[in-house]
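We show some of the complex, not the whole, and keep each chain where it was.
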């Protein structure tokens, strides 16, 4: 893995297998996160900017400087059909790094959405365009174009490591990153998990208790759980 | 009042009078809070997870450990028709303690909703089910089942004391707890308050000022409020 570094653009990245991405897009974030062993989740302060936003695609990563969105334009050129731009920042910054014009550009290049550890603006337009964005803030404050960051280096975004080409899945429950090498396995594990849940759902609906479905009474008793009138 | 303690489940709790709960369900949180003398409000960081969520019912309390939702399953067995599960945690934790399967279980047992000083997930499903949840966070991060907490002990949830059987009312304005002994009185005071407000509403609508409706000009003058051109 190359190191995180400022001032560089990697033009050849290895993207996860499209079939695996397609398979993963059928599942919710909570399911994918469980299926991959409970790692890879971004901090929950990254939220959808409009109701119903969801996305699944391969990461083109951007490392931004605070209050400066120059690298977003550099990233646009690297976007291919099916990508999701994942933008981190060298420091905490909630400025509006992204708005309707960049969304228009990203969409024209084939992007499926944006995940950003920063702020965005033109949120009413983004909703109208149905261009899904997950951000830490909404902020009308625009940015300058003065300092170099990087594109397609590994970045830490909202406390999660994202490498170019990894799969990013996002919905109302949050954002999870699946390493590209694990995409197919995690999709399969997600399917298995969903299948198992349906049987339990039926039992819960019928009034059965998790205590019995999962056989919890004995271990709870062994740990000393005490029932009192 | 028994003390807060870990590792115990109280199976007999005294619930507020159902008629009083029914009466309280007609009022908004702001009205109930005023009517009971401006105490009992949870901290405002507890928010509905979908638009339009509202609930009113009797508390089954849960004391959770961080990142561990085992006691939610223990609580399910204690739920009766008309209850609301109120979950506190021994420390600050925003993990997703609750999702669609538990909601299915709680509903099957008669629960009217959940108030939790923690995180929840499967929010799109919760909205589809219209199972009202008020939480401090949305978080795809699941939880383990490894450590004992308690059910139906008094808990402090988002800085408010909640005892089993107390009435919990929640809507877009927040969450308020009415001690079970005061439920009928507070319902009555809420009705009185609403009646009074209607008359004032008419006067405000007609352009009359609060300064005159409430007779504020004299006390303001006495305190020295100065009008300048």
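For clarity, chains are labelled A and B in written order, and residue numbers in each chain start from 1.
We take it that a contact is a pair of C-beta atoms (placed from the backbone, for glycine too) under 8 Å apart; a residue touches a chain by one contact, two chains touch by 3 or more.
This structure is a prediction, so every number in the text was calculated from the model and none was measured.
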Problem - Full complex stoichiometry in copies [only 2 chains shown in place] - result: 6
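The rule we apply is simple: only the chains that are shown with their structure count from here on.
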Completion exercise
Cα centre of subunit A to Cα centre of subunit B, whole Å, reads 32
Exercise for the section: Please name which positions on subunit A make contact with subunit B in the complex. Expected result: 28-30, 33-34, 38, 41, 44, 47, 171-174, 176, 197, 200-201, 204-211, 214, 216, 220, 223-229
Handout entry: Of subunit B, residues touching subunit A in the complex
Key = 7-12, 70, 72-74, 76-77, 94, 96, 99-102, 104-105, 108-109, 119, 121-124, 137-142, 145, 147-148
